[in-house]
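Left out: one protein chain. Kept in place: all the others.
As written, the chains take the letters A, B and C, and residue 1 is the first residue of each chain.
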């Protein structure tokens, strides 16, 4: 996916809002994390022990919504507001941390939570790298 | 809309994450602002002077995405993370402020920008009231 | 909410894609249904009998996503494609029917499902009225 994201950054008539590689990696990580969280919420819902996975399902849903919105905001380079961009990336890092922590607690029991915890960690790190590049 | 939102909060088996009225008013304001921003971006796109409205269209798009996600996160009461909820409401207040400021600068020329600036202001205030209630 | 939606349709420089009242009512119903479905999925998740509400939670999630996207598409009047608009409103009517049917089966046990079934029915009808106006 990073290849297509970079192609779109390269062909944009304007300047990217941050280092192109940090930007492309963060968009890619957000989309990946959003998909993984949506799938993990649904997999948790199908588990016999769904009643023990309520917090995981909730955090997955929030994280998916926030990652998806962050990917959209970061895909735009025209006339944005730096405060808004920073605030949504910070919210995304917070969502990925909370969801990754929760998924991590039952990663040994549910393989989908293990994969999801990894996607959350990767996205949290990509957000933090982008925040450093935006500063 | 607030009536239906309140009905859903009243019938939820769990406790709301904040004062019910502040919560319902913020969800309502977010949905209203998201719709208005999507419509304003599209109305700006149809204006003869679209080339002068680029920043407005961009901020409308970001604000619509962030408001919509914030409404979804706030519509959930089960097992969430306070840091995540606060961060997304802060991002929403920032998006509404930036978009409301921009729309406000040409509210006298474009009636859709005037209506949109009002929706953004109302949503920014609802977010700030909710942040106070969450603290 | 319909008041603000109508204000945005009235101030748009272009022509609405369909009868203004049918359009405004459908956008309003979609936003209301999206919020109610997100809240109902979360309320079901908090119920003791969550394991019996899996289908409801899933259909709520799909319906919320589809209603939200339909509201966005219908909020745009500039240069759209009639086939796309019709297809998304048809998908929305289908999602509302499936979710309303499912929520309706346990409306007597869960008040949130009763409120949600009503929102789904209202949105399905608004979609069908708009489809007739678009034809």
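The criterion applied here is as follows: a residue touches a chain if its C-beta (ideal position, glycine included) is under 8 Å from a C-beta of that chain, and two chains touch if they have at least 3 such contacts.
What you see is a predicted model, and the numbers here were worked out from it, not measured in a lab.
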Partners of the unshown chain among those that are drawn: A, B, C
Full-complex contact with the absent chain, from C:11, C:69 or C:128: C:69
For chain C, residues in touch with the removed chain: 54-55, 57-59, 61-63, 65-66, 68-69, 72-73, 76, 78-81, 83-84, 87-88, 90-91, 94-95, 98
On chain B, residues whose C-beta touches the chain left out of the figure: 41-42, 45-46, 48, 50-51, 54, 57-58, 61
Chain not shown, touching residues in chain A: 1, 4-5, 7-9, 11-14, 27-28, 31-32, 35-36, 38-40, 42-43, 45-48, 64, 68, 71-72, 75-78, 110-112, 115-116, 119
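One rule holds in what follows: only the chains that are shown with their structure count from here on.
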Topology of the chain contact graph, where touching chains are joined (line, ring, star, complete, other): complete
Turn needed to bring chain B onto chain C - CA fit, degrees, nearest 5: 180
Classification of the chain A:chain B interface as same or different, half of numbers criterion: same
Cα-centroid distance, chain A relative to chain C, in whole angstrom: 27
Centre distance in Å when chain A and chain B are each reduced to the mean of their C-alpha atoms: 21
Residues of chain B engaged with two or more neighbouring chains: 68, 72, 76, 78
